[in-house]
Structure formats: structure tokens, C-alpha cells
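Structure incoming, see below.
Shown here: the complex without one of its protein chains, the others still in place.
Chain naming follows the written order as A, B and C, and within any one chain the residues start at number 1.
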Amino acid sequence: MSGNTFGKLFTVTTFGESHGLALGAIVDGCPPGMALTEADLQLDLDRRKPGTSRHTTQRREADQVKILSGVFEGKTTGTPIGLLIENTDQRSKDYGKIQEQFRPAHADYTYQQKYGIRDHRGGGRSSARETAMRVAAGAIAKKYLFETHGITVRGYLSQLGPIKVEKLNWDEVERNPFFCPDPDKVSEMEAYMDALRKEGDSIGARIEVVAEGVPPGLGEPVFDRLDAEIAHAMMSINAVKGVEVGAGFASVEQKGSEHRDEMSEAGFLSNHAGGILGGISSGQAITVSMALKPTSSLRLPGQSVDIKGEACEIITTGRHDPCVGIRATPIAEAMLALVLMDHLLRHRGQNVDVKQTTPIIPPNVV
Amino acid sequence: MSGNTFGKLFTVTTFGESHGLALGAIVDGCPPGMALTEADLQLDLDRRKPGTSRHTTQRREADQVKILSGVFEGKTTGTPIGLLIENTDQRSKDYGKIQEQFRPAHADYTYQQKYGIRDHRGGGRSSARETAMRVAAGAIAKKYLFETHGITVRGYLSQLGPIKVEKLNWDEVERNPFFCPDPDKVSEMEAYMDALRKEGDSIGARIEVVAEGVPPGLGEPVFDRLDAEIAHAMMSINAVKGVEVGAGFASVEQKGSEHRDEMSEAGFLSNHAGGILGGISSGQAITVSMALKPTSSLRLPGQSVDIKGEACEIITTGRHDPCVGIRATPIAEAMLALVLMDHLLRHRGQNVDVKQTTPIIPPNVV
Amino acid sequence: MSGNTFGKLFTVTTFGESHGLALGAIVDGCPPGMALTEADLQLDLDRRKPGTSRHTTQRREADQVKILSGVFEGKTTGTPIGLLIENTDQRSKDYGKIQEQFRPAHADYTYQQKYGIRDHRGGGRSSARETAMRVAAGAIAKKYLFETHGITVRGYLSQLGPIKVEKLNWDEVERNPFFCPDPDKVSEMEAYMDALRKEGDSIGARIEVVAEGVPPGLGEPVFDRLDAEIAHAMMSINAVKGVEVGAGFASVEQKGSEHRDEMSEAGFLSNHAGGILGGISSGQAITVSMALKPTSSLRLPGQSVDIKGEACEIITTGRHDPCVGIRATPIAEAMLALVLMDHLLRHRGQNVDVKQTTPIIPPNVV
Partner (left out) sequence: MSGNTFGKLFTVTTFGESHGLALGAIVDGCPPGMALTEADLQLDLDRRKPGTSRHTTQRREADQVKILSGVFEGKTTGTPIGLLIENTDQRSKDYGKIQEQFRPAHADYTYQQKYGIRDHRGGGRSSARETAMRVAAGAIAKKYLFETHGITVRGYLSQLGPIKVEKLNWDEVERNPFFCPDPDKVSEMEAYMDALRKEGDSIGARIEVVAEGVPPGLGEPVFDRLDAEIAHAMMSINAVKGVEVGAGFASVEQKGSEHRDEMSEAGFLSNHAGGILGGISSGQAITVSMALKPTSSLRLPGQSVDIKGEACEIITTGRHDPCVGIRATPIAEAMLALVLMDHLLRHRGQNVDVKQTTPIIPPNVV
């Protein structure tokens, strides 16, 4: 229990069920004096919110966030920031059948086993709706990281089922409903998703997130390594089944002479490490990749059991994302920002003026 | 800072550098009344220890662990267990050149950037030598999990560079120096490693760990999900660059109808989830896979810089594992055991008698 | 930073300023299946709320709490419970002068020093208004402790400035505006407070809290002793300057033969220990006493400095409690309940079925 807090110095604690009255978060440890308004959070919330294209769930949520504390006359005060989003579109009757049955591959079963009771409406606490608060909290971290250290955190969809992107055009990412960075793949993705919707099936995806401008020195070995905390953060996102840093699983077949990022006076010569060595940021770009499984709520009938353990056939109606990966990019960005923010503060505790520490070599790949 | 403690209720805190006087750990939160001797820990320590074949570092360490507290008349008392291993084979002169230069892809550079000072001897704190204490602590968790709940945690090497295992024979795992479960691949691996040593290069690997008998209900969403904590644990192991649970990255190309593990009265029909749904154990086997990069200490010369940022050529002599993955199996097992132990205790806090909770369906794959 | 979470397994995180939009809390780790409604929390909130007699601040707050999550069909689900109280009576203009000046003995000065910015309205985050959320969260703990283990937590005012109570009549406590257990002292207290208000001065107080029915075994030595956590909890309440357990400071002059609580088959023969030995509950009543300083907001002029460090004379107008101790009883009860709840869950983690453990001797004082 009490697993709803993330971070050590910059902490985020969340609450809220899919069809409850509201979602909320407390962001504790934000340094004082930063300008902050609700609009700063709304931008990322709007990127994540459902119903913005035909390819995501048709649930309509304004996801309008309110800042209830911790900001005075437009600036953070160092005290905890209370955030609230009221749920407005709760068509709970859609979920009537699910009360007694378990969707295969869904948390329905394990919540029932763990707690002996569950709010079955829309997945309750296990719904990805919870991630709205991560995005809101992450926006605070992103703003601080950028304004005080020039650190940027951004992501994109690199694969939608069988379709792999081939170009990385950052401007394109915000122009299509998939966060796809390759303009040549967008219409293929649209056609794929349209066909999928007709089938009543769902599909997996792969997301990449990249942080640039991260100073060397963040991460606290041996257990709170930066990459370990990133893995924790990413795997805590609904549907994520795998996480890689840098070369990731490709390292298995690499020789040391190939994998190692050689160094020159002008900078590193490659970045297989993904910006982290020995659990500490090297100054290079931090690159993270993750796999998201296909949604478990399908219109295609499946074998399952009910709450008594008796066999049943299950069909999920209601409004669901056929590919949860599509809306996951802002969530993954938020989680990476939260990890970096927490570790920036932890590193500073050591009396290291992060801004003054000069990197021995430039962070760029020559 | 203070990143050297793992766990919340069952905590492990470690210290020790590669060439310091000793390694140590404090295991806090072990339930009282369990029989425990040093021999219980030595078994796994011996599986991890260096120098047992020509394929690992030739450093000779007895890795003899002492229990200094927390055990009285052969039983745990509920008070913290102090563990100590003295370092005996410290050929520090081997490392003289490394003092001023950074090995590419090694933590040398980031430790220097973070702390402004480092114990360069054998990698200091960043050495995999530190993992001996994880193995010792993990052995306590393993014993408790098995004796009180019948939970087993075991692992194997599934890929050594280009060589993939094709059979899973658990008995074979302990019979060869690679933890390889496929008897047909052992000689191929031996030949590969012999050639690699001659080249002076190193290679990556893939490890699998499996926990069976885990009761449903472990894991604390939304941030302390069981899979998130496993990802944290595994990515905190030296050289790990990627972690998967269940189908992992294969999920990206799976459709929902393929990925979902359907359920019947007799049990689950498949296990793509890897035993975890919504961050909570389902009762199925927990399956975890991880990628280990090739060692960064090579005899092949490489471009690097020295402590002043000036270019230099570097050659690592000394004694190193050409494939850190070989000795990583017991470490990965230990980390999985530590996560399960901590979450078993956390779950119990909720007043759920784990032993009495009846799974709704059997955990087996039909 | 990030000091707004209390507890380890049963955690309470709060936000909110005196004159902000709302106060809130997230209670994480509440066991599932307990009946819970807003009315369960309102009872204690009403005991704490301002303006119920002429002896407390005349601010009028309904302190109406909303449960936003974690409860489904009237029962807790094991997921985090979001609580919210909107602020309704914010007469912020009362505080205009305080913006530039520091009230002596008030947190104005230290908040300004720490954060470089502060919400001066009504003391902002340093206001005792924040304790409303402690009371709401504490009510959940109290309910669980009582319903599952028969543990009761209650308190009273034992001294108001020079007036010491001489009788302990629990029924009387709720009948007067002071939580005074001695019916013979109530009119004396009223007269004292009336005179004090005329003077424009304030006064200190002493509060006692008692927990009965606590099973032996709660508390985690050596640092998380039960009494250490109680001291932490109580000293975290606004205005508290001292905490005692059992005989407290009287122990200084006691001999061991006098202080020690001898034991018989029928129970303990005395309770100087206050129910805690070696940091672990003994089964006896836990008795805690605390000192609250007089309010620092006075109408009597005082010497101070302004934000530039220049001398000024300060007079506090606005609405303040002339004795913060009067409303502190429910807060102290709440904090003791939170500590006991957290430690009950922590102790359970050790696989000790608290209900089944038989005390070696009865807890009563013979």
C-alpha cells in the first residue's frame, strides 16, 4: 500500500478513479519563485486528453486543471501545490457487465484479488485516466527544468504495431494525432487504425523520449541510479511492458569495441549509453524507449471467468483507446521530467552548484 | 545522494568499494524466527564469485560472508542483520593508469563529474563487486520466500552475444560456467569466449529470471507497481540497459486479441503478461528479461580523454570479465527476490493474510 | 522540501494555505473494505472548527469535507482517498499590514528567510488552518483502529495557562468549549479567557492524549520507536514546544525503584512508562502530554522589524485564537491515531497477526 507517491525530494502523490468525482495530485518540493499558471499545465494536458481524434477513446473530458495552493500572486511559494481535475463525462452505465467479469489481460482480476473490492467503473484506479495528473505534475517539472537549466524533454511514437517510423522530424510530432515524427507514415497509421477499429481489435506501440541539456552528475548509485529510476517511472505507466536506455536490447549482440562511446576533446563520438554511465548522467542526451502492450478492452469476444471463477465469454463495449500508445507520449515525457527534477534537487543537496560545474568534455555527439 | 538503500519494509543498504577494506550490508525488516546461517548466503555468493572459470575475471575472492547481528541461536530476531565480506585480493597497482584517464563507456567519467573525486582503484564503488552484497541479502529473501510461501526465484543466461539458447533445462543451468540452460550451446559459448579473450574484446548478454509460486496481490499501484519496482531493481544492476516483463518489446507488434491472456476455470491460457496485470501479481509465473551491455574495460585501444579533458588513447589491462552477463544470473535472482520480499511485507500490512487468500483461478498455464 | 507527507505505510499528504482556495489531503494505504462516509470525518472536523464559542477565532468556516476518491459504494477500496475542504471565509484584507512586517514569534520571518516569498494572508501555509486536514485524515485512522482492534484515542485540555484541571471526567470533555475534563474548572477558564481577550494577550496550554486498547508490539526500534514517532507527530503541530510520554520530565527526579512499572500476573502495577518500553507498545494505555505556546498574533504592540530589516512596531488585528491550545485536542488525537495506524500496518508486515498475539500479562493497571 501507499504506492501513490513518486519521488524523494520533488514528490508527486495522486488520487482518483476513472469514474469518481475528480482526479487530484499534490506536488511537494517545487522550488519557490517560479512563475506558474494553470495554462502552463493545460498545454500538456490537452496533448494527452481523450477524444481529440477518431483514433482515441471518444470519452470527452475537458481535463481542466485547477491549482488550489502553493502559488501566490503567480509564483510558486515552496509549499505543496494542490491540483484538481473534475471528471465530467462519466458514462458509468457502459460498464455494467464488467462488474462481475474479468477482462483478460486487464487489472480487473488482480485488483479483485488484492483488495477484495474494486470500483469496476471504467477500470477505477487502474484506468489510464489516472495519468492526467502525472502529466499535470510533469508540466511543472518540465517548466522548471527548462527555465533554470535549459533542459528539454520531448517524445514521439516510433512504432505503431508493424509500422516503424523512419524519419525524426520534431516539428511533425505535434501536427498529427499520433505524435508520429515521420510525415510519410501518418496516412499509413491512419489507415491501420481505421481498419483496426473495424476489426474491434487493439495494437501495441513503441514510444521514445529524449532529454537534452541534462547536466552531468544526476543519479544516486547504487540503487537510485538515474536509469533505474527512469525504468521505474516508465514501467509504472499503464500498459508499458519494456524499457530501454540507449542501445537497450541491441547491446546484447554488441561487442565492447562497438558499444563503447569513445570520447574526444570535442565531445563523445557516439551515444549507445543513452546519456547515462554507471547510473549517472554524462551530459549527453538521455534516450529512453518503451513498449506499450495493446489495450485489453476489445470488442472481440474472449474466454474469461467471472468473480466466482466460472467460465464466461467477454466482450468489452464502451469507449476505449484501440492503441494506448497513441496518447502515451506526453505521459512518458512527464515521467522522465519528474525523475530528472527529483534528481536535480537530490544532486544539489550535495552542495554541488549544478550550474557552475563545468563538463570535462562537451555533451554533443561529434 | 543516499541512494544505497533498496526497499521500503524489507530494506537493504550496502557499502563498499572494489578495492576497499570490505563490503557490507544491513538487511532491515527480516521477520523473526527464521533459521539462518552464513552457509545459507554462501551458496549464492559462490555462484556469483569471480575466478571460478577461465571465462570470468581472474581476481580471486573467497567472498566469505559474516553475519554480525540480527541472528541469535541460529534464528533471525527481527533486528537488522549486519553482513560483512572482507576484500582479500586487491591488486590495486593494476589500476595506476586509470587514475588520470577515463575508460569510454565506464562510470569513471560520471563519478568524476558528480563527486569531483573518485576511488579509481578497480572502479571503486561503480565496480560490479558491489553486487556481492546484493546476492547475500537476496539469499535471505529467497530463503524466506521459499520457506514460508513456496516461492522460487531462479534465472539463466538466454543469450551470449549472437548465441541464443533454444532449450530450457533448469538442471543444466548449474552445470556450466555460463548459467546456460541449453546443454547444446555450452561448447559454442566456450569457443566464443575463448576467441573473444584473444581479441581483447567483450560482449553483451541477455538474462531471464522467473519467480514461481508468487501469490496474487503483490504490488502497490500506481507508482509502486510490482513491475515498476522490478524494472528499477534490474536496471540498478551494473551494465543492464533494458528490462522486459512478459512479452516485453514483442508487445509492440501484438494485437490485443493475441496478447491478452485468456482465462478459464482451470487457469490462464497463456502468459504474455509475465505474471503481472495492472502492476499487481496475478499468481502466474513472473518472467523478466534483461539486456547487459558488454564490459567497457577492453584491451583494445580506444580514444578517450584524461581528467583535464585532453585526448588520450586508452588500453585497459588488469583483470576484467569479458562478459559481465555471465555472472549476472545470481544478481538478477537476488534483485527479484528483494522486490518480492518487500512487496510481500507491504501487502501484508494491509491485513491481508496472503496464505489464506484463495486465488480465483489456478495460476498455471493450461 | 517535500515535508508534507506523514507516515510510511499509512501516509497522509496535505496541501493548502489559510486563505487559498481549498485545503486537501491524500490518505494512502487505508485497508479496503471499511465503511466510510463524509459524516465519519465531519464529527472531528466540527470539534476542531473555529468560531464555535467566543473563546476561539471568529472566522466562520463550515469545514465541510468531501471524499473525492478511494471509497466505492460506501466502502474503502484500498486506493488513495482524496479529501477536500473549500475555504469559504477568507477576509484577506485583514492581513494587509502583515505583508511587510514580521510578527514576533511567528513563522512570518522564517518562511520569508527560507523561501524568499510567502503567502502572508492569514499565515499562509504556516496557519493552523492546515490542521483541518490532519483531523480529517486522523478520523479515518481512528475509525479503523476502533472498529478492527477496539483501540480508542481521546484527549483533553489539562492546563490553560495557570489553571490546572484536577478531575478527569471524560464525559465532561465534550460539554464545554475547552475540552476541559474537570467541570469545576470550566467557569474559571471562561473568566480567564474573557479577561485575556480584553487585554489583547494570549496564553499557553497543555493537552493530554491517551490511547487505550493498543496491542503490545507496535513500534520499530531503533529510530522509528513508537514514542519517537509520537514525539515527531506532536511536535509537528503548530505551537507545540514540548512532548512527554508517561512520566515525562518527572522522570528526571525519579529513582529507578520508583519509576519502574512492576509487573504481576494480573497486570502492570503502575504506568510511568506511558505504555511504551524500548520504543514498543506494552499493551498499557499510551499517555502523551504536550505544551502549546501562546499565540503570537496579539493586539498588544510589540517591537519587530520589516522585510528590509528595519525596526517597526507591530499590532496584529484580524481574527485569532487567543489560546491555540483550546482547539488542539482533536488535532493531537488525530496525530496519535495516525502514528498508531501506520505502526499497526508496519507491524503486520512482519507477518504477526496482531489480533492473535496473546499479551503475556493483561494491560491494565492493577
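Following the convention adopted for this analysis, contacts are C-beta pairs under 8 Å (C-beta built on N, C-alpha and C of every residue); 3 or more make two chains touch, one makes a residue touch a chain.
All values reported here derive from a predicted model rather than from experimental measurement.
From the set C:Asn4, C:Thr56, C:Ser69 or C:Thr329, the residue in touch with the chain omitted from the display is C:Asn4, counting the whole complex. When the whole complex is considered, the residue among B:Leu21, B:Leu168, B:Ala311 or B:Val366 that touches the unshown chain is B:Leu21. Listed residues C:Gly24, C:Pro50 or C:Pro294: the one in touch with the omitted chain is C:Pro294. Shown as candidates are B:Lys75, B:Lys97, B:His149 or B:Arg197; the residue that touches the absent chain is B:Lys75.
If you put the missing chain back, the residues of chain A touching it would be 8-9, 29, 31-32, 78-79, 148, 221, 345-346, 348-351, 353. The chain not shown here touches chain B at positions 1-5, 7-11, 13-17, 20-24, 26, 28-33, 66, 68-70, 72, 75, 77-82, 84, 114-119, 124-125, 345.
Against the chain not displayed here, chain C makes contact via residues 1-6, 14, 102-107, 109-114, 116, 125-126, 130, 159, 161-162, 196, 201-206, 216-217, 219-225, 227-236, 238, 240-265, 269, 272-274, 276-283, 291-298, 300, 302-305, 307-311, 322, 346-347, 349-350, 352, 357, 359-361.
FYI, only the chains that are shown with their structure count from here on.
Among the chains, the centre nearest to the mean of all shown protein C-alpha atoms is found for A.
Mean C-alpha position of chain A lies 38 Å from that of chain C.
One inter-chain figure worth recording: chain B and chain C are separated by 45 Å, centre to centre, where each centre is the mean of the chain's CA atoms. Each chain gets one centre point, the mean of its Cα atoms, and the points for chain A and chain B are 26 Å apart. Each of residues 1-5, 14, 114, 116, 125 in chain A touches at least two other chains.
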